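Got a structure for you, questions after.
Apart from one protein chain that is not included, each protein chain of the complex appears where it belongs.
Should a chain be cited, it is by its letter among A and B, assigned in written order, with residues numbered from 1 in that chain.
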Amino acid sequence: MDDNYKTVLETVVDDVFTNMAFLFCDPIENNIDIHKYDGKAARMIFHGVVNGSMIAWLENSIIHEMTTNILGIDDDAKLSDAELEDALKELLNVLVGQFLVAAVGDKPIFDLSVPLILTSEKTNVDKLWNSSKSIKFMIDDRPLIINFHCERDNNDY
Amino acid sequence: MAYNILIIDDSFIVRSVLKKTLTLANVDVEDLFEADNGVEALEIMAGMSIDLIFTDINMPKMGGVELVQTMHKDSLIKDIPVVVISTEGSITRVNEMTKLGVQAYLRKPFTPEGIKKVVEDILGDKSCG
Partner (left out) sequence: MQYAIQISDMQVSGNSEDSLIIYSLGSCLGLSLWDKEKKLGGMIHCLLPLSKADTAKAKINPLVYVDTGLPLLLQSMFDMGATRANLEAKIAGCASVVNANSFKIGKRNEAVARKVLWKNNILIKGEQVGGSLARTFLLNINDGTTIINPRSEALSF
């Protein structure tokens, strides 16, 4: 991933999680055993002066905490898979929108796809974790991965 | 005066946050309608008199831009105040929407306080208790 994009994306991820989900994420460089964690991923594609896509993979309890925070309900509220997936998609939607303006300015208009949940079969979390196009964070002891590529990059994570 | 308000967003979460905000802000709501996309929204507008619309842009079937363009051509609904709430931050997009009569454009993530202020700006200070 382009270093400039990486810096911008790190700032955007921090801002969006803080302001939207009331969660604080810290970038990590060291390795963890990503297989220990279960999570969900969503993907969104954009076309414009830059073409590309973003994938957000979040450990499941982060998604739950984020959803209760956004809705302003009890921490231990029961939520359906549909509600959790909706929150993950909305988070990705906001990440992409904020990132594009931060990266290329507020003049261009982008054609954004609707965010889609990736099935677990299609999500190779190992590959996501090790991809050079991913930035990785921890919220407490729980991981999240943001994978980003644009038109000059290879699409394969 | 009580208002009919229409919230258009394909995200259940966003619609819930908006509904909760309107409740906490004590907006005098007569009826609150929800739609997943522009097509559903137009169906609701065909049957109900709406006083204020919140709409997303990026939605399946019909997005917010096409919805506002369609409303602009229909004399019966073109004057309904529209608030766009979108992740898109392009100033070109904002100007385009403003030219079509959109009254306010809020970027996601929004705060409930920001929503309350927009409602007061459009419907008047007395719309919120």
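Descriptive notes on the structure:
Here is the rule we go by: a contact is a pair of C-beta atoms (placed from the backbone, for glycine too) under 8 Å apart; a residue touches a chain by one contact, two chains touch by 3 or more.
Not measured: the values here are computed from a predicted model.
Residue in contact with the omitted chain (choice from B:7, B:25 or B:97): B:25.
For chain A, the list of residues touching the undisplayed chain reads 18-19, 22, 24, 69, 72-74, 140. Listed for chain B, the residues touching the missing chain in the whole complex are 20-21, 24-25, 111-113, 116.
Definition applied: only the chains that are shown with their structure count from here on.
Centre-to-centre separation of chain A and chain B, using mean CA positions: 27 Å.
The part of chain A that touches chain B in the complex is made up of residues 16, 19-20, 67, 70-72, 82-83, 86-87, 89-90, 93-94, 96-98, 100-101, 106-110, 112, 114. Contacts from chain B toward chain A in the complex involve residues 10-14, 16-17, 20, 58-60, 86-93, 107-109.
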